[in-house]
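Removed from the display is one protein chain of the complex; every other protein chain stays in position.
For chain A:
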Amino acid sequence: MVKMSNQAAPAQIASDATSVLLSELVAHLRQNRTLLREEWVRRITDAEQLTAMTEEEIFAEATSVYDSYVEALETGTLEALQAYARNLSERIIPRGVETDEVVGIVLLLRDVLARSLFAKYHVDFKVLDRILDAYEPAANRIAITVAVGFVQERERVIREQQEAIRELSTPVLQVRERLLILPIIGLIDPHRARQLTEQLLHGIRANRAKVVVIDITGVAAMDANVANHLVLTVEAARLLGATVIVTGLSPEIAQTLVKIGVDLGKMNTVGDLQGGIEEAERLLGFKVFPIRETKTA
């Protein structure tokens, strides 16, 4: 009955029957705060968890976790603990603390507290049984909350980084009026190829570009699909009124392009980026020369 009511109302840890037991439990944990906390820290150190942190830091965090833990047991609400777990994760993830360590220390705390309950109530098995009935579901839910909070924080960081990489991966840069360069570095997968095309075509419109140099020196190889996509991008850019010059084709990519039968009349290619920019300047009617030479001439 007790367990069922616990499961039926997940936000509320305690039902009426268990709330009395829980408050007794909380009082016990408050009373023995110093002792239990030290025991917990000792076991964390023994288990060689949280090696990335100093002993003082572990003790400070352990104090906060212990207090939030007891508070969650008392109020039955997990919001405060959830917020604390997220905050803690934010601080310790950059220091290389692993998921198993976080789950491990929360389970250690659960064990330490359960042991102290055993020690206190072992004379009366029936009371102990009821106390554990009240304690275990609440403790497990707390452990799950902390673990989920940690993993969620981690995933959030990963998502942010992926987003950052995606944005960095395809810069469209203006180097002269109406001349854009698009340096591509690394592997191109179909998703990135699509994104690249989109950015380039919109970049052409936004900057009113007449010539675009796509430099693929940093791309070692590409499969036939991506190569084909590149050819389509060149074609689409022409429809927008821009000329595309592709530079820095590696021997492998040159082979791929010839194998898929690219119409070379449509593709304007130059050996390296410098040559590409010079060709683009010629098309745009720019002429670049050193100042000194003109003085002597």
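Quick note on the criterion: contacts are C-beta pairs under 8 Å (C-beta built on N, C-alpha and C of every residue); 3 or more make two chains touch, one makes a residue touch a chain; residues count from 1.
In the analysis below, contacts and distances are computed from a predicted model.
Peer 1: Any idea which of "Sulfite reductase subunit C", "NADH-quinone oxidoreductase subunit A", "STAS domain-containing protein" or "Polar amino acid transport system substrate-binding protein" UniProt assigns to the chain that's been left out?
Peer 2: From the listed options "Sulfite reductase subunit C", "NADH-quinone oxidoreductase subunit A", "STAS domain-containing protein" or "Polar amino acid transport system substrate-binding protein", the omitted chain resolves to "STAS domain-containing protein".
Peer 1: With the missing chain put back, one of A:Pro190, A:Gly218, A:Gly241 or A:Gly271 would touch it. Which one?
Peer 2: Considering all chains, including the one not shown, the answer is A:Gly241.
Peer 1: Sort through A:Val97, A:Ile181, A:Ile204 or A:Val219 and give me the one touching the missing partner chain.
Peer 2: For the chain that is not drawn, the touching residue is A:Ile204.
Peer 1: Please identify, in ascending order, the residues of chain A that touch the omitted chain?
Peer 2: Chain A touches the missing chain through residues 197-198, 201-202, 204-205, 208, 210, 232-233, 235-242.
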